[in-house]
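Every protein chain but one is kept in place in this view of the complex.
Here the chain labels run A, B and C in written order, and each chain numbers its own residues starting at 1.
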Amino acid sequence: MRVPRVMKTREFTLFVFLVVFVAVVGMRSPRFLAVENIYDVLKDSSVLILASLAQFLVLLTGGIDLSIPSTMALTGMLLGMFNIAVPNLPFYVYVGGALLLGFVLGSFNGIVVARLRVPPIITTLGTLAMYRALVFLVSGGEWVSAHEMCESFVSIPVVRFLGIPAIIWYAFIVFLLVTFFLTYTWTGRSIYATGDNRNAARLVGIDTRKTDYLVFMLSGVISGLAGLLYVTRYAAAQTDSATGYELQAVAACVIGGVSVFGGSGTSTGVLLGALFLGLLYNALTQINISPFYQMLVQGIAILIAILANTFAERSRAERLLKTRRHRV
Amino acid sequence: AGEQAGAAAGKKLRIALVVKNLGNGFFEAARDGALEAAKELGDVEIIYQGPSSPTAEGQIEIIENLIATRVDGIAISANDPDALVPVLKKAMAQGIKVISFDSGVSEGGRILHLAPSDTELIGRSQVKLLGELIGWEGEIAILSATAQATNQNAWIEYMKKELAENPKCKNMKLVAVVYGDDLSDKSYREALGLFKSYPDLKGIIAPTTVGIAAAAKAIQDQGLTGKIQLTGLGLPSEMKAYILSGVCEKMALWNPIDLGYSSTYILYNLIKGKNTGAVGDVFSCGRMGEIKVGPGGVAVMGEPFVFTKENIEKFAAMF
Amino acid sequence: METPLLELKDVSMMYPGTLALDGVSFRIRQGEVHALIGENGAGKSTLVKIMSGVLTPTKGRIFLEGEEVAFGSPLDAQRAGIAVIHQEAAVFPDLSVAENVFMSSPVYAGRVPLLSWKEMHRRAAAILEELGVPLDTRAVVKDLSTAERQLVEIAKALTHRARIVIMDEPTSSLSAREVEDLFRIIRDLKASGTGVVFISHKFEEIEEIADHFTVLRDGQYVGEGQVRETSREEIIRMMIGRKMEQYYPERDSRPGEVVLEVRNLSREGVFRDVSFEVRRGEILGFFGLVGSGRTEVMRCIVGVDAWDSGEVCFEGKTVRFRSPREAMRHGIVYVPEDRQLQGCILNMSICENITLPLLTALHKRGWIDQVRERRFAEEYAKRLEVKAPHVHVWVNALSGGNQQKVVLAKWLAAQPSLLILDEPTRGIDIATKAAVHALVADLAAQGLAVLLVSSELPEVLGMADRVVVFHEGKVTGVFDARACTSEEIMRAALGHGERGVV
């Protein structure tokens, strides 16, 4: 029997897993399946989807970006303060500002990694702390709160286009752009190549340092946008905004089948992985289990997803000793 | 905080204010109060410190360092009532006067605890506030900080007691206690979860500043203003928008400025030997008047203050 | 005389600690196939890397059609029309075949620089077709065998309309038929005026395809000439500085009792019903085309992969090892074919590599005896004539051939009773090869049983007592190496022909 090619992909396995998961939770709590709840899941997952896509690009080259939540917080805080200083600008100014700030912060990571050759995990472990400290320093520890935010600022995630809230559009558009960039441009493919075999990439004429810089820069830009959406959605910019997103983003990627050693994984997988986590968090708040057990359930679910994923892959005749050297 | 650092302090008394974490508006306000008291007292220098995330380990490290610099007094708002006891004992053994404020340390780890208000009073009054808002009937829920937060847990205990004991509350039903971990996104998500799991929900109590703001935003976004009432403990400056728009008609808080102010006075008096901190002892605390140490070494500052549309503007400018 | 396509004048290359090239000059003309000859570590690959922009020479000048150039990166060389097949296949394991082939030259559909996947697959398929290997262009490269990867690497170089194609040992893992296809392509390139630099340790190939040759020895230019006008002996003398007496050792083998017996071994989709036995003191050759499943069988025997049915008997007992470690404990060692990935640890010293399989023997209660370790490593490095300043240099600082010697030294040091060699002389120069052969013959004479997997027919015929021939995962013949012809074996390897004798 011939199975269509799509059905053999990892993304398909994950998709089936998601459907089963939704069905099971839906049986316990029918509200979970309501249209507006799906909406809420999407809205809630948007920021995570963006963070995961940012992480994904870096993971593809075999690096890791732990500074994502700090980049988000710093961008969010600076824009919040900017919005106090210069209120009521059109929304695209703020969005542009977020992209620009993200660009700057991501570029710093990129330059340190590509030029100074500091391993990604160290660079971003460093900037994770540094950017967060900057949030504290620029804000003096104070919030930017709802009443200080102008209308055009807080409405950024909620305005609707074709009846769908903008925050979902942002995530969707970035997803499409990333997918397109990775599949149809040579630069995009060279990101895969760099992560897959750095030496070979150099030999075919890919400037691997440029690639390193590029992924961190892009990761910064996307995180910047995610930071803006985070802050505007919750109408509060705090020192602790977005903590914990670095590992959530890695988890989403890993669940989505991205290799942490670089070179393989798809944006669709990442999207599904992030949606899985989004659905999981949403489900946890809705099925009646003690909130104390949330973390345990979450851990078990992530482990199951990873195990299922690994074995689906394994059964596709991956052979033991052809696996490559580990890189983090 | 750097400006007070290490300067040749002369004869000045050094009093450290150790808070749950830095970057928290509530404590920044408490610091202002402490500085105000220091100015009045003249010979006091305030060291404001807190870990970068609200953990007991972080506070322990700070206290170890404070012991090393031989400060004269420590006022701490604890992340964990028990974990800090050993290190605070060590501090006291070195002759440092230790009190806790806001969020207490277990007896034995401090000379006295300055409660912003009576724990019982806070817990019970929250329920009453919400009761008034929802007409004393319907399902209610609590959105707290982390499951380990000392003061929140104590308040929740009393909220439950009030619901059980107050006859007016017999038609109010507590359906859930959830935890937003003092993160906007998690608190927001938990609030949404409450709306969905309990379609008949009438009110939410969020006794934490991050939680109440996130819950307010969630209510606003879902168009539930007026349908679900919100109250809790929040900072006026952070909640102004929601109080004015009616999402949260009433919320309570004590004045963190006064808290920092009184803590400084109490420590000053302890260091100077004017007071011992024993039960029944009475401290004179500048503009705050007199504060008396009650049973269990707990001194209570005053009643929580209720913020409404009418007075919010004034306080939002202050803290 | 016309200007050469590419000319290197007085080029030197200094690695930290090694002078790899010392004032070498080299030129390649239009429509010429130029063989670069030299022992392992003579500096051939280094020269290639300089020509392809991977390395910048410490001294010397490069001229491209008479104009001086400086290649700052592989990309510069590529733009200048130089395509390279590197000695160690530089492939992308997680990417598809088509993508690997076109990684250095994107395929766009129209004017807009957007990749066209359809076109890419179509063209990749066409190139592979021409090479005589219709691989699935959607297959992921990590699922390919070493040889297939090498072919992908070759296909990659052919995507460019290059003026110069440099091939650093392209045939080292190819079988005769693929070599033929490659030669056909080289002739086409030549006809279209492309200059081809060809590196190989196999004289049959050089004699067949090359017009001109340059010999390097110890990083120095020794001489050049027309292949047709120079005898093989003369070239070898230029290469090694002396005369070579003999290519394959005389062997007087008297096989003893059966050491290993394999009965009806099968692994789904890879090989089926494989049976053979090997005796003490016997060298059993395994011949077959690329991907015929020999490596797979060996991997199963030593416990890297699992088999589905059948039986393996070692020294009279049925065994089923779960790891190479277990196999080694019983006295079976397997020298894998992929030296860079499986054979040695590149960023470890020669010494540490050699003693790796022996750790359990070289310690006192868990502690490593450093002195004994070094002495041991030095002894084996010397026996295999590894060319290195001392045993503490990293293996990745060695030339390809010397790396292979380290790999051999490592497993010989384990003193096994059954030795499985998978392509042991790939990329080894003729003198060393003879040394390896002598060594293997010597081991066999001492009573060791040897399984010798090789894609080089002369080697199999010259060394083995009997030859097992594979075709598409099945044994198509077992021959007595002294009483058969290469035609018979080739026919069996291609799948025609009756089952052999013995």
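FYI, a contact is a pair of C-beta atoms (placed from the backbone, for glycine too) under 8 Å apart; a residue touches a chain by one contact, two chains touch by 3 or more.
Methods note: contacts and distances are computed from a predicted model.
S.K.: I want to check something: the complex is missing a chain, and I'd like its UniProt protein name from "NADH-quinone oxidoreductase subunit K", "Phosphoribosylformylglycinamidine synthase subunit PurQ", "Autoinducer 2 import system permease protein LsrD" or "Multicomponent K+:H+ antiporter subunit D".
M.R.: Matching "NADH-quinone oxidoreductase subunit K", "Phosphoribosylformylglycinamidine synthase subunit PurQ", "Autoinducer 2 import system permease protein LsrD" or "Multicomponent K+:H+ antiporter subunit D" to the record, the invisible chain is "Autoinducer 2 import system permease protein LsrD".
S.K.: Give the labels of the shown chains that the missing chain contacts, considering the complete complex.
M.R.: Answer for the hidden chain's contacts among shown chains: A, B, C.
S.K.: Out of C:L114, C:V140, C:C313 or C:M348, which residue would touch the omitted chain in the full complex?
M.R.: The missing chain is touched by C:M348.
S.K.: May I ask which residue of B:I67, B:I219 or B:I266 touches the chain that does not appear here?
M.R.: B:I67
S.K.: Given the full complex, what residues of subunit A touch the hidden partner chain?
M.R.: 112, 116-119, 121-123, 125-130, 132-134, 136-137, 197, 199-200, 202-203, 239, 247, 250-251, 254, 259-261, 290, 292-300, 302-303, 306-307, 310, 320-328
S.K.: Provide the residue numbers of subunit B that touch the chain removed from this figure.
M.R.: Those residues of subunit B that touch the unshown chain are 1-2, 4-6, 22-23, 47-53, 55-58, 60-62, 64-65, 67-70, 80, 82-87, 90, 106, 146-148, 153.
S.K.: Can you list, in ascending order, the subunit C residues touching the missing chain?
M.R.: Those residues of subunit C that touch the unshown chain are 15-17, 45, 49, 54-56, 86-91, 93, 142, 149, 304, 323-325, 328-329, 334, 336, 338, 340-349, 352, 356-357, 359-360, 362-363, 366-368, 389-390, 392-394, 396-397, 400, 410, 414.
Throughout what follows, only the chains that are shown with their structure count from here on.
S.K.: Chain adjacency by touch: line, ring, star, complete or other shape?
M.R.: Line.
S.K.: Need the most distant chain from subunit A, centre defined as the mean of C-alpha atoms.
M.R.: Taking each chain's C-alpha mean as its centre, the farthest from subunit A is C.
S.K.: Quick one: report the Å distance separating subunit A from subunit B, using the average Cα coordinate of each chain.
M.R.: Centre separation, subunit A to subunit B: 34 Å.
S.K.: How far is the middle of subunit A from the middle of subunit C, if each middle is the mean of its Cα atoms, in Å?
M.R.: 43
S.K.: Please compute the C-alpha centroid of subunit B, do the same for subunit C, then give the distance between them in whole Å.
M.R.: Roughly 73 Å, centre to centre.
S.K.: What residues on subunit A touch subunit C, complex-wise?
M.R.: Touch list, subunit A to subunit C: 183-186, 189-190, 192-193, 196-197, 199-207, 259, 263-264, 317, 319-322, 324.
S.K.: Across the complex, what residues on subunit C touch subunit A?
M.R.: 52, 54, 73-75, 78, 84, 86, 90-95, 99, 103-104, 106, 113-115, 117, 142-143, 156, 299, 304-305, 342
S.K.: Where on subunit B does subunit A make contact in their complex?
M.R.: Its residues touching subunit A are 21-25, 28, 52-53, 147, 176-179, 182-185, 188-190, 192-194, 196-197, 199, 210, 213-214, 216-217, 221, 237-242, 244, 316.
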